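Left out: one protein chain. Kept in place: all the others.
Going in written order, the chains are labelled A and B, and every chain counts its residues from 1.
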Amino acid sequence: MKNITTPYKTIIFVAESLFAMYTTKNLNNKGMKMFAVCNLKCKRNERTVFSNINFSLKQGEGLILNGANASGKTSLLQILSGLLKPFSGSVTWNGKDISKEIEEFKNKIIYSGHKNGIKATLTVEENLIFWGTLLSKKTISKKIIYKALKEYQISHLAETPCHMLSAGQLKKVALCRVFISTVKIWILDEPDNSLDSKNILTLKKVLARHLRLGGIFILATHRNFDIRKTKLIKLG
Amino acid sequence: MRKFLEIMKRDIRLSWRHGGDGLISLAFFIIAASLFPLGIGPEVKILSKVSIGVIWIVTLLSILLSLDKLFYSDHEDGSLELMLTSPISTESLVAAKCLANWIVSCLPIILLSPLMASMLYLHTSEIVILMITLFIATPLLVMIGAVGSSLTIGTRLRSVLTAILVLPLYTPVLIFGTSAVEATVTGMTPNSHIIILFALLLGMGPLLIIISAMILRNLKNE
Partner (left out) sequence: MLKKIINAQSFLELTKPTLRWFALATIFFITVGLYLSLVKSPADYQQSEAVRIMYVHVPSAWMSLFIYACIAGSSAIALIWKNPVAFIFAKASSPIGALFTLITLVTGSLWGKPMWGTWWVWDARLTSVLLLFFIYIAHISLLNAFDNPKRGERPSAILALVGIINLPIIKWSVDWWNTLHQPASVTRLDTPAIHYEMLIPLLVMSLSFMLYYITIVIIRMHNEIVVRKINSLRIS
């Protein structure tokens, strides 16, 4: 079975790359949307966690945040997703400051934090239908949910209540929540936390595909993620 | 609208799966209301005089107990911050949760209040007015509770603190609600009291939802 599907997958890959090249070429002509951060400084409990953070990401670029614990990775991601206000500095999307246009900006991002946000008494499918409907413009179709579950090899868990899942499986469900959304900007806080090496490869594949389709991601992690067109910032 | 309904659906489904959170509020309502005759004595005249106040106060306390699940359980497992970064406005989120809480906790109480009221010797015409006033006032009580509940996310002794915050703010609603029913007891019309209750709901309700949303948005900021 695997030998038959591999050429099929190559065709899909080639088609996606051509599509991405076409769209980015058009965007280059029209002017690309950019996510820019300028002179960001964050203070928690009167202590400066980080300061002077500058970067900008075009569509199709990603950012990896490395740093020890308590170096401010979570604080930075919370500032980028609008949950936290920085001490000074600005975050802009498409030239507009996100703190002024937070409701519009929320349409463009998806945030995944340390805690999963998965309700233990609901099944995997119910959890994902809820998040899918909340995060997209039209009602989510079950096909998309099952496709994401299959990518992570947990489609057999679709009808299981989430209190029966292990930590790694819960993390995979939380990541499926990100993958079924159609938004461009992904802000992920240590998504590789409880995953084994095979799942981390799938995660890298999905992130690389997201970039090819013109998305942006910002990832905080302890590992090295070598994906094309990603910048690296070390905190702390 | 779809997202609003989806949040409501999820909260109601969660209460159902947890074994009927609303039924627990209902059980508290019945048990606590039954304690009053045991404490005051079974004399008909006295019980029928206090019945209105007793039903109202026990409703207030039942709603107070149900406020815990409004925001706190979502804050614990991280869904609150995920919902705050979703493309739904925070006000819609708060309104959807309040409405779901009202349906789960208050609707059974309103439907069962005639039973408890007649056990406390209240007459039928007054029971109707009692149900109407509860129907108008309980959404307002849930919304005041939402403000109190969102202020105390992350504190120690959360339930008691919410009760201390919220009970002084409940007193106007309590006063107007009970005076509406007492007006029918003495033969006057309850219309003015009901209109004031309704005005409080329409005037304070949206303001309370906006305040609660503002508190949630600044949850992580010091």
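The rule is short, and it goes like this: a contact is a pair of C-beta atoms (placed from the backbone, for glycine too) under 8 Å apart; a residue touches a chain by one contact, two chains touch by 3 or more.
Computed from a predicted structure; not experimentally measured.
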| task | Based on the whole complex, identify which of B:5, B:31 or B:157 touches the chain you can't see. | result | B:157
| Contact set of chain A toward the excluded chain (per top definition) | 45-47
| request: Can you list, in ascending order, the chain B residues touching the missing chain? | output: 147, 151-152, 154-157, 161, 164-165, 167-169, 171-172, 175-176, 179, 182, 200, 204, 207, 211, 214-215, 218, 221-222
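We adopt the following convention: only the chains that are shown with their structure count from here on.
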| note | Whole-Å distance, C-alpha centre of chain A to that of chain B, is 38
| task | Could you pull out which chain A residues touch chain B in their complex? | result | 44-45, 78, 81-85, 103, 106-107, 109-122, 126, 130-131, 133-135, 139
| field | Complex contact set, residues of chain B against chain A | value | 2-3, 6-7, 10, 13-14, 17-18, 77-79, 81-89, 219-222
